[in-house]
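With one protein chain removed, the remaining protein chains of the complex are shown where they sit.
We just call them A and B in the order they show up, numbering each chain from 1.
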Amino acid sequence: MVTNNAPLLEVKNLRVEFPTRRGTLLAVDDVSFDIAPGEVLGVVGESGAGKSLTGNAIIGLLEPPGRIAGGEVRLEGKRIDNLPYEEMRKIRGARIGAIFQDPLTSLNPLYSVSRQLVETIQTHMPLSASAARARALDLLKEVGIPGAEQRIDHYPHQFSGGMRQRVVIALALCAGPRLIVADEPTTALDVSIQAQIIALLKKLCREHGTSVMLVTHDMGVIAETADRVAVMYAGRIAEIGPVRDVIKNAKHPYTKGLMGSIPSLGHRAERLTQIDGSMPRLTEIPTGCAFNPRCTVRGERCLVERPELMAADASRAACWLHDAGGVGTPVAPVREMANA
Amino acid sequence: MPDGNYVRIEGLKRYFDVSAPWLVRKLEGKPRQIVQAVDGIDIQIAKGETFSLVGESGCGKSTVARLVVGLYPPTAGKIVFDGNDMSERRGQGAHSTLRRRLQMIFQDPFASLNPRWRVFDIIAEPIRAFGLSKDKADLEKQVGDLLRQVRLTPADGRKFPHEFSGGQRQRISIARALASQPEFLICDEPTSALDVSVQAQILNLMMDLQRRLKLTYLFISHNLAVVYHISTRVGVMYLGRLVEEAPTDTLFKRPKHPYTRMLLDTIPDLDMTGRQRAPVAGEVPSPLNPPSGCTFHPRCPFANERCKAERPKALPIEGGTVACHGIEENRIPIEDRSYTARG
Partner (left out) sequence: MANGSSWLHRAADSDIWWSFKSSSLTVVAAVVTVLIIGIAFLSPLLAPHTPFDPGSLSLSDGLKPPAWMTDGDWSFVLGTDDQGRDVLSSIMYGTRLSLVVGLASVIVSMAIGITLGLVSGYVGGTTDAVIMRIADVQLTFPAILVALLIDGVVRGLISVKRHDEIALFVIIGAIGLSFWVQYARTIRGSVLVEKNKEYVQAARVIGLSPTLIMVRHVLPNVTGPVLVIATINLGLAIISEATLSFLGVGLPSTQPSLGTLIRLGNELLQSGEWWITVFPGITLAALVLAVNLLGDWLRDALNPKLR
């Protein structure tokens, strides 16, 4: 859990940009956060918020032409954002494990599961072939693959979606990483399987003290799994704090709207809370607070001055509501539609 | 029981032949392979209500939607809409009148609009196809009204679909479905491709439209929380069969079928911070080779010999029906569930 230890992962002022012919798009804009050893940090946001890009930037797998344009990423105090590709590749297997949304793309369909596991283990650990195979088998048992002794020599297509995602998790665990970056690990799975994978991730985290950066759009998954959560909007962190505080007592108007719009089984209302409009495209991010056109409590200050993260009870939120100066004179929100 | 005279689905079946081509089959000695995507379903929907079908991927819920709307012919069974048997052959005119009255909203807002067409033409197409406008000015007025109804502006009609966000496209899709002034809308996972805040917009819009236009919905979804909010009645499907069907509150407060309970257990809920969700063992079997008897028996903690051998019949109970031997024999206790409100 969160302790006074030095953070395992530090991300400071990270910027990711995409040069296009219409100018450079800033997809991740000045994002900073820490992950403590053994902590699960959820990164949540809607599509286009920059959450996956943040994850990819940390593991050094940004798709060109995307590139890190500023800031730094430190793992156990050592900078890893400026490493040459080969060195980063070694760290990616040994110190950071990666889990992606579609288990099929993480596995080579032409190799058996044992071969992929053994190869990964031997790349990062000085083990003989038989020792590596024994470790592979242990990993498969640990991620809960029934009949691991037989299934270890099967090919990826012989596994179901949920089982494949377990294999991917085993693959990420090969070299005993300190950090796992999981990008939408449950999105492609059915709800009942989702629950199994989440339980597995939590168990591994508890038993090995591995930290997890869990990137997802599913607030429910975050609620169950994460210790802290960072809510991203238009490439920036809107709010970051302990998961209970962010869910029950959101400090940023966007987070509030987001939580309200998730249907809950607790009560049934005539209408769900909704946030009008949609997230701006990267080419059209408004000045000041990026959320201001959709915000119901905005003021003049929000239109011109961009809020940084500031303390708000147990969390930190990028909203002038939590600044001594406030939002200034209230401004009516933009109405998207002609009639209501 | 609901007034079943509006939409009545009886013994609906749809099998798909997924065998290899004839020559390959003969050469390699493989048998024919049939997927029983929908394997005998009875549903009654009353006018003005929202009937939801839920289930995991591959349970056949989307196939039911496509059968009802006429995209596939059923293998067996019938669909009766407002007294008209949809499978009966009838003249072009009568058939067109029926089609006009039921329309569909699709899942993927990026695939459901023709990328080469302007929004105006997309929405005008049903009006033109059913001959519902007097002249060009009338057509323009109708399309403008439809766009306003889904909270876009008539000027948006001049744009192409790629100029809109996912939520706006789904509203265009809804406007197209409303263009022929239908009474019954089949909605196939209309919000599952959208972000949550946009999902709320679309669900609110759909509920508003239902009240205003007296629409009846058949709503297909895998998201139980969404279903809880929008539905009057809910049916739960598993491997092509309806395992339980009940009024929404009854289904969520007093679920009966073990599969329904399992689904409810696995909903990730915001109130579960830090709580361990009880993960359910096992996965959905392949519909190519469904288990015998009750298809849920390999995953069911209450299964016995009878469940393995005999297919359970739908049993009326507490205003709904459930197909489970355990419930019928009173082996499985029915308990009330409570959910805490967030806040």
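Here, contacts are C-beta pairs under 8 Å (C-beta built on N, C-alpha and C of every residue); 3 or more make two chains touch, one makes a residue touch a chain.
None of these values were measured; they are calculated from a predicted model.
**Student:** Which residue, B:Q36, B:S52, B:S112 or B:T191, contacts the hidden chain when the whole complex is considered?
**Tutor:** B:S112
**Student:** Just one of B:S165, B:S180 or B:S221 touches the chain that is missing; which is it?
**Tutor:** Per the contact definition at the top, the residue touching the missing chain is B:S180.
**Student:** Kindly note down the residues of chain B that lie in touch with the hidden chain.
**Tutor:** Against the missing chain, chain B presents residues 66, 69-71, 95-96, 99, 103-104, 106-108, 111-116, 125-126, 129-130, 155, 158-159, 173, 176, 180.
Following the convention adopted for this analysis, only the chains that are shown with their structure count from here on.
**Student:** Just give me the whole-number Å value for how far the CA centre of chain A lies from that of chain B.
**Tutor:** It comes to 31 Å between the two C-alpha centres.
**Student:** Can you list the residues on chain A that touch chain B in the complex?
**Tutor:** Against chain B, chain A makes touches at 46-47, 160, 162-163, 190-196, 198-199, 202, 217-221, 223-224, 243-244, 247-248, 257-276, 278-279, 336-340.
**Student:** Applying the document's contact rule, which stretches of chain B touch chain A when the two form their complex?
**Tutor:** 56-57, 148, 151-153, 165-168, 195-201, 203-204, 207, 222-226, 228-229, 252, 262-263, 265-281, 283-284, 339-343
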